[in-house]
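Every protein chain but one is kept in place in this view of the complex.
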Amino acid sequence: MPAESLAVVKRGGVVWPSRRQWRLTGFCYVALVPILALFAYIRVFPIAWSLILSFYQWDLISLHKPFVGFANYVSLTHDANFLTALKNTTIYSLATVVVSTVISLPLAMFLSGTTRVGVFYQAIYFLPVITPMVPMAIAWKWIYDYNYGILNYALSFVGVKPIPWLTSSRIALWALIIMSVWKILGYNLILFLVGIRNIPLVYLEAADLDGATSWQRFRFVTLPLLKSILLYVLVTATINSYNVFTQVYVMTLGSQSAPGNAVRVLVYDIYQNAFSYFHMGYASAEAVILTMIVLVVTAFQFGFVRGEET
Amino acid sequence: MNSDGHSGAVDRRTFLKLAAGTGLATAGGLGFARTSFAASTVTLSLWTGYPELVPFYKGVAAGYAKTHPNVAVNVFSTSLREAETKLSAAVPTGTGPDIYDIGTNISVKFIDGGLLDPNPPDVVQYMKSGAWDSSVVEFFNIGGKYYGLPLQDGSRASMFYNKSLLKEAGIAAPPSTFPQVVEAARKLTKVDSTGKMTRSGLSLRLSGQGSGIAEKFRFVLEPAGGSLIGKTASGKYHNNYDNAAGRAALQFYVDAVQKYKIDDPKIPHDADAFVAGTTAMFFREAWVIGEIQQKNPTLDYGVVPIPRWTAAGPYKMLLQPWGIYVNGKSGNKSVSWDFLKFLTNAQNAVQLTSMTGWVSERRDVDWKPLLAKTPQFQVFVAPPKGIVFYVEPVMSAWDEIETKLADRLAEAYVDPSLNNNPTKVAATIHTMAAETDGILKTAGLYGTA
Partner (left out) sequence: MRRPAGPRRLGRAGAWALSAASHVVLALGAILMILPMLWMFSTSFKPPAEIPIWPPHLLPRAPTLENYTGIFQVAPFGRFFLNSAALSLVATISVAVTSLVAGAIFAKYTFPGRALLFMLVIATAIVPFESYMIPLYIQLIPINWINTYQGIVLPYLIMSFGIFLMRQHIASAIPTELLEAARVDGASEWWILFRVIAPLSSSALGAVGIFAFIQMWAAFIWPLLIANSQLLFNMEVGLTAFQFRFSSDYGKLMAGSVVSVLPMLVIFLILRRRIIESVALTGLKG
């Protein structure tokens, strides 16, 4: 019996929700309302407040907090720091997402072929994902050390001169990217593995019977069937990478650390505007723009990946 | 499923909610326990961004408790960046400590926002009792009222030099002018067979976050005759380095890194480098002495004033009086002030410097015992006659000015297009100065007359 027919009854010629429907709806409210209330308190209200603040010149401690409309947004378009942050974050996100995907997909292909050792490899690759960011960022800072770091030591074996990973304004962002790729690779790997494993064997066998090469099989059977997983990986990785903060905070501390502008990312710029300069309204406007950008990029990814489906 | 089909589910859900609730309540109880327990005594909370001051604060608190047994002091420390973050959120919202030490770059914002009360009359009297140099006392005068008490000096930066390295290079006396410093540094710099620098002759502040790069830039700018900001007769401000002095200072850094190669961003810097012997000279504050005592007590080093630009010019020294303040929203103001008067007295001043290496601002202290043990304190506690002090303007925009300049300088120092290119150097200085003026304009402080 379909549920809908139980939803309403006719009583005295009027359509009422049935008793059953009352019970179900009542349960929804009782169960959901406390959760939604908490959710509103910790997410919706602060975010809404922050959005409203973006239209004010709201300095945390100044007594003068005038409404300024879109002035904050306009100032941002001239703000060299914001534009640098925008550029850096975009490069960072693009690079991190693309590189981690391009590496993890073939690895997942390889892993799908192995059986016993596969589980062991999965565990190893996933290890970086579960480590907390602060200690690993500190560890990587030491690995990247120009003078005593183990990375430069390893490179010296192949004749590469020491690279100033964190102190060079050109390279610092890439050092960050490498570290982030290392961190999220395992997660993408597991997801792709699942996707690959879920491809019905019949399609692959059909391709083999048709005489397809490995590459053709990958390109025309595997890849299209991985669409939804690919989309999921891309979207989550993009959102996370646009919101990068902790690594930057840790790696810019100290005198041997990255030059401020080289790794200036959007959330770090927001943090600095809010906590160092106390321009809360301005920082809020910046956050709004960041959210908009992420939404647009995500929508674009949806369109791009979905659009290729026949 | 139970016979009535209900109680099992309710139990489970209730249990989970109770468990979570109990967990939170217990945690909350732990959090509240402190405050309720302290009902009989007065507990002052003190926040500091200088973890190395904690033993000093605790020692003073113990000393104060001898005469005031009902007063306890809770000292909370994080490193500087975190302390500034916490204060900027806590103080305006009324959740801050009774007492905090912070630089004037932040305190001036709190004063602007009405979050710091002017000092009570007895405290002002104490300040003017002659214990402190008048320029130090006036530093805490904002708009005719006094805020906070001077605790230690955050700078008085001078030049540390490694005696054995200088002797080894055949340099008889530590350099006293900037041209001499460059000459000495070139002799002291060591490079290995691959061309990589293994020891810098002079360790400069070339990178790092915050405003430090700009502050250290002024160590060269000031002797050269400029300053970051100039004040007009009418009380307005504008940049004061878009001139020959500013260009000379930037030129010095660019040359140091690119032409004479006496320093390199890639080599270790700062106190760590000096302690380890990977730099022969550098400009820093007195706390380095404590580091050396701890990490390399046999190091043979000396301290002299930062060189002057020419033999004719004056030595200059940056004074950065750091204050300790009573929160305007504190519920224990009179006790806090009393504690602070004790904290800043002459006996504790000696304790401060000998325990932590930070120099107390008090001038009525007998430093002889300290100097007998550690003569390197000489320049810091008793600067030579004729030295010219300079302080930073006390304004809320200062931090932003220095931080943004720091970012530009860090890029400029290593920019190869500035090497042997005075025109580009001049243009770069001009751009930086324009940004500084821009910040002043936004803050409503700009003026040239």
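So that you can tell them apart, the chains are marked A and B in the order they are listed, and the count of residues begins at 1 in each.
The rule is short, and it goes like this: a contact is a pair of C-beta atoms (placed from the backbone, for glycine too) under 8 Å apart; a residue touches a chain by one contact, two chains touch by 3 or more.
Not measured: the values here are computed from a predicted model.
**Student:** What chains on display are touched by the one that is not shown?
**Tutor:** A, B
**Student:** Which is it among A:V68, A:A95, A:A237 or A:I270 that touches the chain not included here?
**Tutor:** A:I270
**Student:** Which residue, B:A173, B:V191, B:A276 or B:A434, contacts the hidden chain when the whole complex is considered?
**Tutor:** In the full complex, the listed residue that touches the missing chain is B:A276.
**Student:** Of A:V8, A:L36 or A:V160, which one is in contact with the hidden chain?
**Tutor:** Spelled out, the listed residue whose C-beta touches the missing chain is A:L36.
**Student:** Go through subunit B and note every residue touching the omitted chain.
**Tutor:** So the residues of subunit B touching the unseen chain are 1, 5-6, 8-10, 12-13, 16-17, 19-20, 23-24, 27-28, 30-32, 34, 45, 47, 50-52, 74, 76-80, 82, 85-86, 89-90, 93-95, 97, 268, 270-272, 276.
**Student:** If the hidden chain were put back, which residues of subunit A would touch it?
**Tutor:** The missing chain touches subunit A at positions 1, 3, 20, 23-25, 27-29, 31-32, 35-36, 38-39, 41-47, 49-50, 53, 60, 103, 106-107, 109-115, 117, 119, 121-128, 130-136, 138-140, 142-143, 147-150, 153, 156, 182, 185-187, 190-195, 198, 201, 204-205, 207-208, 211-214, 217, 228-229, 232, 236, 239, 243, 245-246, 249-250, 253-256, 267, 270-271, 274, 280, 283-284, 286-287, 290-291, 294-295, 298.
Note that only the chains that are shown with their structure count from here on.
**Student:** Find the geometric centre of each of subunit A and subunit B from their Cα atoms only, then give the gap between the two centres in Å, rounded to an integer.
**Tutor:** 37
**Student:** What part of subunit B is in contact with subunit A in the complex they form?
**Tutor:** Going through subunit B, the ones touching subunit A are 81, 84-85, 88-89, 91-92, 109-110, 112-115, 194, 196, 205, 207-209, 212, 265-270, 399-400, 403-404, 406-407, 410-411, 414.
**Student:** Quick one: which bits of subunit A touch subunit B in the complex? Just the residue numbers, please.
**Tutor:** Subunit A reaches subunit B through residues 60-63, 81, 146-147, 161-162, 164, 167-169, 252-261, 275-278.
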